[in-house]
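All protein chains but one are shown in place.
In order of appearance the chains are A and B, and numbering begins at 1 in each one.
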Amino acid sequence: MPGPLTLGEIASRLGGRVAGDPRTPISQVGSLERAGAGQITFLSGPRYKTKLATTRAAAVILGPEMEGLTTLPRIVCEHPYAYFARLSQLFNPLTVQAPGVHPSAVVAPTARLGERISIGPHCVVGDGAAIGDDGCLYPGVTVYPGCLIGARAIVHSGAVIGADGFGIAREGEGWVKIPQIGRVVIGDDVEIGANTTIDRGALDDTVLEEGVKLDNQIQIGHNVRVGAHTAMAGCVAVAGSADIGRRCTLGAAAVILGHLSIADDVHVSAGTVISRSIHRAGTYTGMFPFDENASWARNTALVRHLAELAERLRALERKGKDHG
Amino acid sequence: MPGPLTLGEIASRLGGRVAGDPRTPISQVGSLERAGAGQITFLSGPRYKTKLATTRAAAVILGPEMEGLTTLPRIVCEHPYAYFARLSQLFNPLTVQAPGVHPSAVVAPTARLGERISIGPHCVVGDGAAIGDDGCLYPGVTVYPGCLIGARAIVHSGAVIGADGFGIAREGEGWVKIPQIGRVVIGDDVEIGANTTIDRGALDDTVLEEGVKLDNQIQIGHNVRVGAHTAMAGCVAVAGSADIGRRCTLGAAAVILGHLSIADDVHVSAGTVISRSIHRAGTYTGMFPFDENASWARNTALVRHLAELAERLRALERKGKDHG
Partner (left out) sequence: MPGPLTLGEIASRLGGRVAGDPRTPISQVGSLERAGAGQITFLSGPRYKTKLATTRAAAVILGPEMEGLTTLPRIVCEHPYAYFARLSQLFNPLTVQAPGVHPSAVVAPTARLGERISIGPHCVVGDGAAIGDDGCLYPGVTVYPGCLIGARAIVHSGAVIGADGFGIAREGEGWVKIPQIGRVVIGDDVEIGANTTIDRGALDDTVLEEGVKLDNQIQIGHNVRVGAHTAMAGCVAVAGSADIGRRCTLGAAAVILGHLSIADDVHVSAGTVISRSIHRAGTYTGMFPFDENASWARNTALVRHLAELAERLRALERKGKDHG
């Protein structure tokens, strides 16, 4: 972490235009509500302008159309949120774990570890698995045998990469297990949240392309492909063999059924179950609207009678026509 | 654990009124179905009175309005369920793990541990983190650096406290990671279920106030505030910056979207997605009603045509008025 930088120094490193005193010293980032002396904050949209009026931050990052909302020293740039992210990276490390392999971690002799790696306590890296350069596994991550993770990975605690996919075949009353002999193959610059699970392929591999970002408690089934730079919020479930495009976003607790194909640049809202393939970019939603319990009960009872309501409507229409 | 207590001794410790023989000895609690000699059970509502008729328990705890349903020795009190909980605590320990720090746990030298603590195998407590007095961390809990947990915490296996929030900013095709420099701050008397994850704040802290109870597999996003004594059932997902009131209850697998505000004393039913702020206490529901698959398919197809149905209804109404 560097010492303080002036606004001018920041702009010369990261771009943007300084308005106000370029000698303003900045040593950390902060929120509109809590930032104080020496801290810079950001305005991501007009929605927060009342908070801007009362912030005690030393400076602010904002877009050109909002420049006039404050007289604080400021950096004006096209993408204030991304700018803020880059700036925060100057003051704060991306990961907070000591380098090296913690003595309590169990790394198979046949596993391959890249340079400048950090593997936390109680991690397990199985036979023939590989972790790329600059990777960070927080405590308690398990990478099953044969799974490959690219460079600059950040994997949070409790994530499990490469457990068996859910492959079972009916036989009489019971089930026969299908050995899961594929791997998990993960590209560069991927982040995986705490307690997220990514299953190994049944026969071929499960694949996460470069730049994929997964939040916590996500489940990725066997033989899924997740296209580059797709991001998923917490608790998403992706069933086996789904093929998800590039630059998609999936909202919290969304569910993608198996064997579907999702085009590039598809955005799925939180709480939505995707039950058919989506062939066109766009935003898709399937949240059931919540309501006060009594209203919900009254209206919802009718959902189970919609076909009947529609039939009665049709009958009235026919009658109207006959009498019209 | 004490030896047997008589009903009379129990009532003198915990209150309530004894009906029947106060010398009845009790050494353990049990269910209506399985309780046997020396065991006391409870009746939480009239729904279970047929089971009461056949119980082999030695005694029963119930409310005054149900006192006449049995001739068994009994303790009559206002809140039989809470009474039962208190009594069970007399016979059973609240946590079952040996005191002290297990040698396989990794506790940073800068972490602060309270008195009478129990930290199980393979736990990790990071730099500058703190666990209050009488805290119990079951095996495999990870507490990231800087996170604070109050007194009498019970944290179950696999819980991850303080992993990075999901903070990423779009930049071109990909994403820039925003360092997550806030903490998790947890009050006294909090219980956290197995494999639950609570993310650290992006800039400010994620806060759980005193008495919060979280079941398993819950995801709490960054900068969430959970008010005192709020309880969440399994698999709830709370997205970033949601502000949840005091004494709320969230049913299993409920989803709270980000940046929302939920008033005190709000009850959210299971499987409900809360997509707007709730400003008034009450019960809110948004479960889609299930049905036999064929009926479901028939009715559900019409959900996607509701606007059209409503339009046709309006047309008929207009026509009726014209002809009326």
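The criterion applied here is as follows: a contact is a pair of C-beta atoms (placed from the backbone, for glycine too) under 8 Å apart; a residue touches a chain by one contact, two chains touch by 3 or more.
On a predicted model such as this, the values are computed, not experimentally measured, just so you know.
Trainee: Please identify which residue in A:G30, A:P73 or A:G221 touches the non-displayed chain.
Mentor: Of these options, the touching residue for the absent chain is A:G221.
Trainee: Could you tell which one of A:A58, A:C77, A:A130 or A:C235 touches the chain left off the display?
Mentor: Touching the chain that is not displayed is residue A:C235.
Trainee: For chain B, which positions touch the chain that isn't shown here?
Mentor: Answer for chain B: residues 29-31, 33-35, 79, 81-82, 84-86, 88-89, 91-94, 96, 102, 104, 120-122, 138-140, 154, 156-158, 189, 191, 193-195, 211, 213, 215-217, 228-229, 231, 233-235, 246-247, 252-253, 270-271, 287-293, 296-297, 300-301, 303-307, 309-310, 313, 316-317, 320 touch the chain left out.
Trainee: Tell me where the left-out chain touches chain A, residue by residue.
Mentor: Given the touch definition above, chain A has residues 104, 106, 122, 124, 126-127, 140, 142, 144-145, 158, 160, 163-164, 166-171, 173-179, 181, 195, 197, 199, 202-204, 217, 219, 221, 235, 237, 239, 253, 255, 257-258, 268-269, 272-275, 282-289, 291, 295, 298-300, 302-303, 305-306, 309, 312-313, 316, 319 touching the missing chain.
Keep in mind that, in the parts below, only the chains that are shown with their structure count from here on.
Trainee: Measure off the straight-line distance from the CA centroid of chain A to the CA centroid of chain B, and report it in whole Å.
Mentor: It comes to 25 Å between the two C-alpha centres.
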